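With one protein chain removed, the remaining protein chains of the complex are shown where they sit.
The block that comes next holds chain A.
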Amino acid sequence: MQVLTFAFQESTFALPIEGVAEVIRTPSLTLLPGAPPGLAGLINLRGRMIPVVDPRFYLGHDASRPLRHVIVVMGEGELMGLGVEEVEGIVETPVPKGVPDIVEGRLSPLIYGYFQWGGKFVFTWHAYGPFLLWDFMDSSGEMLS
């Protein structure tokens, strides 16, 4: 399976390549006042306005470092951006299916499986994984209000 690996300071993840439309260096973000944490803002991708999600809030990561890249992912006819600190590269590797116990129950729907690479465990998301982040935002939004 071909996956795109990306990293935050604390962990490395991968996305199946078929869900990735493109990777761009983070352009200037339009902030959305009043947005739930995790909704980083909007980018203008060739005239289309695309929301960018910062997954660190939901992964329990420190969110102070800059999101240097945006991975534009395709869902059913819609695009969204996944903000990441680093994009590492494309890897061709078998990915055994299965969610290990150490993944929090809340996050387990995101994860398809994992593999070892460069001495690290790389948790691989489902192609639709980034879109599940919206559900987190819905429920956290309710909590805030």
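Definition applied: a residue touches a chain if its C-beta (ideal position, glycine included) is under 8 Å from a C-beta of that chain, and two chains touch if they have at least 3 such contacts; residues count from 1.
Heads up, the rule we're going with is that contacts and distances are computed from a predicted model.
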> For the chain omitted from this view, which of "Protein kinase domain-containing protein", "Chemotaxis protein CheA", "Na(+)-translocating NADH-quinone reductase subunit B" or "ATP-binding cassette domain-containing protein" is its UniProt protein name?
Replying inline: "Chemotaxis protein CheA"
> Per the definition of touch given earlier, which of A:M1, A:I17 or A:A35 contacts the omitted chain?
Replying inline: A:A35
>> In the complete complex, the non-displayed chain touches which residues of chain A?
In response: 30-36, 39, 42, 44, 46-49, 51, 78, 80, 134, 137-138, 141
